[in-house]
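Excluded from the complex is one protein chain; the other protein chains are retained at their positions.
Moving on, here comes chain A:
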């Protein structure tokens, strides 16, 4: 075969270097390539390359003038460079630039080569490699035109036209082609065809190409101003003078930055003669490099200049007041973190016993302080009424300073305590009196009235006074009732807690104080109520106004719905009282601590009075520290009306079964042995044959069990026995009776409660949890769920949440593993998505399972919040993690967690933004419906900061948006669901 003759190159040699090979338009010889690569890999062969290069150079030096075709030598040389340096001609070591330029310059005046296609190609090659900018390219083209290089070759015109067309300079491109034809470039036929094609293209783009007026062509030597930056007249002038020294017309030169080429060159009428090398042309753009030479200690020089540079750096602007930097003072308070206060204490306290406020300081700095105050001080000493003029206020403070000097701090404090309207709350009677007085006061209508006496009170420590005195007094004068609190702390000299009080106050005053004020108005009533304890909850809870308003109106709306089947309020109030005292005993320490330190705002004297202990506990939002504790629950359950034992399908055995350990053992021992244990429930005469273990939680294990009738059930075995989940599920069932949404909550069959264990019989959802689904999808497609599926499940979950929140149930443990896929069999074919559940969509959805951590809010007084005492992780809401209190937030965050897991295929992660809100750590994919997801996540994650919980209406809005989006693209979801369904089917087998 003829093929055998040619040496075959193995690609393996080339492949390792493929990234280092620059493709050439004309291709590379693989043989040469592999050779040069081999050479390259051999050590010490760089000398060989230089040898060949030297050889070429020598030949150029010696033979060039003698050769018939000197261009050939250069072509060889350049070809060799191309092969020897596969990294491309642009690389420095190839020396391509210099060689090419030498070649181009050498031949530019040879008439025989001007229209040599090889020479033109070299030019184009040069342009391709080294013409960085378009303007550079253009000027090079102009240069070629002027030198008549390639002016008889079609290739030149085609290249220029292609260049111009790329710049969308269509008319110029057309003009160039026309010019080529005009000058009958070779091959003319091809050029004509090119022009024809160009015109076709223009027609396709329906582009009207205006013809270029004569003499306006880019290539036109008649218009050098584009290229040369010199007016035509000047060029002519210059050429007339034919003075080669450019200095003669330098001053006439109008610089235009289009051109960086050829300024220095001598001008002739037909164009500029000399083209500087690339390096020369670009020399302004290059930092001059200095080579390191041995013996020259450049190191120290470097050092010197660099430091100089740093000295000469632009100074940061400083205003001219003359201060050197921000002045601050660090307050060291034993037992706390040092506090940094950003102001100049030396100015505020020029001496030990002097103090100026900022306005005074400002006045001093303007030079108007002393004059005026001096005149007014005399007046001030006589009239205690504080004048309201600006300078007057300043002087009043001066006066206060004077007073301070007279009275020792403790004494002055005492007096202020007596004068202030809130004495220390030891005596209730006195306390009530005090409240009465303060509460009558309007919200700081006449601040000066209070200021007078209060300002006299000297602070126990001057540093603290600076920060808090005015500010706190002002705030407290608005909410007088609480003022006693800081006073008391002042008494103990506990400055820190005073600050704490202040901080707390500003956070919470909006609501609290209003409550407090109203409370005080009902003072007499409360006293009366205390004698009749049966009703007192009414009063406690009723923060709004009168005691007559029934509780139902103030509690969240769900209660009204529940009225028919809820336990009567009076009865419940007793139970919750019990509960309250229970929890109080449990966390008594905690609460009292709260009262004294963190919650000082809430522990107003009124609230801490011993007589009103129960009252106070009810008054502030109840915080339950371990909401899952069995005490709490048993208390709730035992007080339930009707009692749990009255529920159908609740079977209580006064014996222990001791079965769960056995079950566990069997299942760990032999998973597929046929010795399946059988659980026998005597009361219902039911036998359950345990098939396999479905899942395991902290306290419970879920087994797949087959009943004697052959139906499959999930058996949740809990040890110790727990009836809570059964209660919740039954409540949910009852409260949502007859509603479609019940399909989305796992259906409870019965509970068999033994003394040691409990067996909750649940419907078996065979299609796995959401977590299984996500993992399945990961295996299937290597990614997360399809967005439309995520939307669909999100919608379903939001629906369920809306409903259960409406009836006062919090799931409390929402996560992907507690949510199961519900794709029921369908007789009819599934239609496109329908938000109303038509077309078989009501049979697709989710089940919520595991209500073991759930709460029935109707068992708690409204406003109750919980605190987690279990170990938390990223899947728990931030409130839980940070030890704050929560209610619905848990579910919202849990929902966000599920959606996140579906969407991203990973568990949710959030980060705290500087503005104290949370955001997802992962960012959405570009093609997702971010406008839907982002606000949804934002609301779910940051539900804690919303003004009112539950945010059911917000959730509904999001849900409707998602549904609308799903209905838009209903077909996609349908196909997703169908394919998923079949996959799940397969998974089950």
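Just so it is clear, a contact is a pair of C-beta atoms (placed from the backbone, for glycine too) under 8 Å apart; a residue touches a chain by one contact, two chains touch by 3 or more; residues count from 1.
Going forward, contacts and distances are computed from a predicted model.
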{"item": "Options \"ER membrane protein complex subunit 1\", \"LAQU0S11e01310g1_1\", \"General transcription and DNA repair factor IIH subunit TFB4\" or \"DNA replication complex GINS protein PSF3\": UniProt name of the undisplayed chain", "value": "\"LAQU0S11e01310g1_1\""}
{"item": "Hidden partner chain, touching residue among A:31, A:188, A:327 or A:362", "value": "A:31"}
{"item": "Residues of chain A (touch criterion as defined above) contacting the omitted chain", "value": "2-3, 6-12, 14-15, 18, 21-31, 33, 79, 197"}
